[in-house]
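Structure first, then comments.
Removed from the display is one protein chain of the complex; every other protein chain stays in position.
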Amino acid sequence: MTGHQLAASTSFAEAPATIGGQAGRSTATDENSTSSSRADKEIILSVQNLEVSFKTFGGEVQAIRGVTFDLYKGETLAVVGESGCGKSVTANTIMGLIPQPPGRIRNGQVLFKEKDLTKLSKRALRDIQGVDISMIFQDPMTALNPTLKIGEQLMEGVRTHHKVSKAEARRKAVEMLDLVGISNPEERLGQYPHQFSGGMRQRIVIAIALICEPELLIADEPTTALDVTIQAQILELFAEIQRKTGVAIILITHDLGVVAKIADRIAVMYAGKIIEIGNKREIFYDPQHPYTQGLLNSVPRLDLQEEELQPIDGTPPDLFAPPEGCPFAARCPFAMEVCERVYPASTQLTEQHTVDCWLQDARAKAVFS
Amino acid sequence: MPLYILKRFIMMIVTILIIATLTFVLMRAIPGSPFDEERTSNPTIQANLEKFYKLDQPMPIQYLNYLKSIVTFDYGPSIKKPNESVNTLLSRGFPISFELGIATMIVAVLSGIVLGTFAALRHNGIIDYGAMTFAVIGISIPNFVLATLLIQQVAVNWGWLPPATWSSPKHMILPVIALATGPTAIIARLTRASMLEVLTQDYIKMARAKGLTPFRIVARHALRNALMPVVTIMGTMLAGILTGTFVIEKIFAIPGMGKYFVESINNRDYPVIMGSTVFYSAFLVFMLFVVDILYGFLDPRIKLHKKEGEV
Partner (left out) sequence: MVAKDPRLTVPDEWFKKKTDDGDQAEAVVRPSLSYWKDAWRRLRKNKLAMSGLVFLILLTFMAIFGPILSPYEVTATDLRSQNLAPSAAHWFGTDEMGRDVFTRTWYGARISLFVGVMAALIDFFIGIIYGGVSGYKGGRTDSIMMRVIEILYGLPHLLVVILLMVVMGPSLTTIIVALTITGWVGMARIVRGQVLQIKNYEFVTASKSFGAQTPRIIRKNLLPNTMGPIIVQMTLTVPSAIFAEAFLSFLGLGIQAPHASWGVMANDALPVILSGDWWRLFFPAFFISITMFAFNVLGDGMQDALDPKLRG
């Protein structure tokens, strides 16, 4: 078992592991959109060493503690983790929705098209919000204003940003409702949110997010509040929209089923850090971090019936006083002394697969042999 | 929506009926006749008086007559002021009380909402603390205390404004301030609390994610939702203001209905007490009805979602 974990399996990584990630900015369009050749694509968002904390009654919570990742044009990156691991804070920080105070961006950058979003003025940020980057929220029941007709909620974004006529905005709104699969769009524009079902409302929320044709869509648990059958429909809608518009998606979720369906790459977050990131196959079939392995083992899988579900024991650490070492050490079945003392550096396993774990160290192999 | 209005309407009628009956029963429960104090009158005169005021008839008939008088807005003659009917007193006094009440309501609602909104938008800032300090003081000072203080300081000591009566807009300022401070404070607190709550809602976050201007987010998305709780208390608040007019009218010597009402209570002038109680109650219950309808227009959900059993 240990051997399996420690061997940096390369069975799915076609390209040999390259040390020191290259931010290839080639404009050449790749003909097959397999996840393996993403490095050739343009990076549209680059999050560098982001640290965000919140002041609360009990002290300062370090919600995210050094998050780094790149997002390529047109791909879907899933960010997974338990609740409270910082995935929503990451999304809100990118979107510029962290209220300051009590929130504080302690360090790091969010580079979108070479602009650092954390340094922009509120006014400059507004020209990006909803236009270049849009967001979809968890609960469609609360994300729509109950007292405004959905037509107005759809059109106000375009009207604000593109200064188009009302008729033009209306035409666009109808087009969007059509895109997200709502019938009789003309008529529906004059209705209020309570006249729609949950699934329909989420479609409307998606239409609102897409109306200014953004390049990046952040979806924060977009299917969590929905029925299972509706979830599948919404996920299909995401895939379809991405095909049609080429929008890049950051999908925040704790549901690995959702991830399996539509993600190209997966970032696993734990206690405010990305502990492992890689493409879908690498994470699902060759997870390197014990936490990722635990996460996968705690989900029922149809293809591995003989294995029992194994929940991860314990709870995530208190982010008021995060541990110095690896935050997962206290729950980790393979924890060594070093894990509690020093946070491990990243090991690049393949072009895209990176993990923060001491088990990657050569000296660890001796311990578990 | 029509069903909702109908329901509220029935509710209103029932409430008025209850108040009317309660007033009737209570008034009849008082031992003795209103003419008992009139020692000079002999039994014949008393009987005639009671006949004139229909007090000699059996209770059920009296009750029916009474209900009829409510529907026809004819409350009969005053007992203590034989030349005046309750109607003339009401038509003389009520418009003035109404003016005072409405002016107070407008001042309280507008300033309360503005204060509460700014306090919420500058949460934990100086405006917030200032507004909330004002609000808690405003709630704590009884209107009659404030009224007397205003007369003593602003009118008498500084001589800026007239201390009494209701003869020009200038005369209205002090009474309206005295009466409006409490309601302003209540509305400001309520608006602030409700605004703070609304600002944490997902749809506000979504509006921000759309890149809308802060002004549009507050004016178009937050305010309407935040004001709903304010609308719901407006009916009961008006009741408080109208009863408040009694005491304000007394202090500022304003010839409104409050003066006659208090007078009628001290004189045990039953037709006036009954007439004005029922009239006032009916007016207030009607205002509650109006507020409910207004709420129905503000909140589109109510048309469909107000089902049996929901409150």
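Annotations for the structure displayed:
By written order: A and B. Residues from 1 in each chain.
Assume a residue touches a chain if its C-beta (ideal position, glycine included) is under 8 Å from a C-beta of that chain, and two chains touch if they have at least 3 such contacts.
Remember, predicted model here, so these are calculated numbers, not experimental data.
Although one chain is not displayed, its contacts with subunit B can still be listed: residues 11-12, 14-15, 18-19, 22-23, 26-27, 29-30, 136-137, 139-142, 144-145, 148-149, 151-152, 156, 235-236, 239-240, 242-243, 246-247, 250-251, 262, 265-266, 268, 273, 277, 280-281, 284-285, 288, 308-309, 311.
On the side of subunit A, touch with the chain left out of the figure occurs at residues 19, 56-59, 317-318, 320-321, 323, 325, 329-330, 335-345, 358, 361, 363-364, 366-367.
Following the convention adopted for this analysis, only the chains that are shown with their structure count from here on.
For subunit A in complex with subunit B, the touching residues are 95, 97, 125-131, 134-135, 137-139, 142-148, 156-157, 160-161, 192, 194-195, 205, 208-209. Against subunit A, in their complex, subunit B makes its touches with residues 201-203, 205-213, 216, 220-221, 224-225, 298-301, 304-305.
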